[in-house]
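The complex appears here without one of its protein chains, the remainder shown in place.
Showing chain A:
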Amino acid sequence: MQFLSDNSDLLWSAFLTTLSLAVTSGLCALVLGTVLVGMRVSPVPPLRGLATFYVEVFRNTPLTVVFFFLFFGLVYVDLQFPTRFVTAVAALSLYTAAFVCEALRSGINAVPPGQAEAARALGLDFGQSLRTIVLPQAFRTVVPPLGNVWIALAKNTSIAAGFAVTDLTAALQRLANVNADQLLAVFAAVVLGYLAITLPSAWLIRLIENRVAIVR
């Protein structure tokens, strides 16, 4: 315990790094994933093709490889993110967006086609019908799968540790390396840190799920 409180500053800032990696990437992935799914279901074939290509590339590439590419590959085309944190957020967002897109698409497929037909028959254009009729209903059915994506993302942030971002996993490595006898305490603290993010998320997801449920 003494050891943990001695290092509380490091652990706390590592926890905040993990949390902000997850939240920032989560929001970016949600926005990007929504745009992608709009393209994937659009009536314009090139947009559909582009979005499908994106999803297949990022869904089927290991996240570590995406990190690797953004950290070390982009310099070859003279690109560089401002900080390591931003690079990590970019990798996590690009990767997670593919999963958000697919989760949302499953939700869109679950909205009866008559809903979009009725919207079009009223004179709403594709964007309006997607925004006001289809997506709001799709979001409701995708709360559980999006919850999965979010929890996976929260844990995936740990890969940033391998790329010199001082998150919880990096703190675990650092402290355990120096004080092998304290491994168990550090390990417990770090796991608690992740649980502090994922468990309340699970509760919140259930709450949202009940709140937005629609009667059909």
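Just so it is clear, a residue touches a chain if its C-beta (ideal position, glycine included) is under 8 Å from a C-beta of that chain, and two chains touch if they have at least 3 such contacts; residues count from 1.
In the analysis below, contacts and distances are computed from a predicted model.
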Undepicted complex member, UniProt protein name, chosen from "Acyl carrier protein", "Trehalose transport system permease protein SugB", "Choline dehydrogenase" or "ABC-type polar-amino-acid transporter": "ABC-type polar-amino-acid transporter"
Full-complex contact with the absent chain, from A:Val35, A:Ala121 or A:Ala164: A:Ala121
Options A:Thr17, A:Ser93 or A:Gln137, residue touching the unrepresented chain: A:Gln137
Residue numbers in chain A that touch the chain omitted from display: 43, 112, 114-115, 117-125, 128, 132-133, 136-137, 140, 214-216
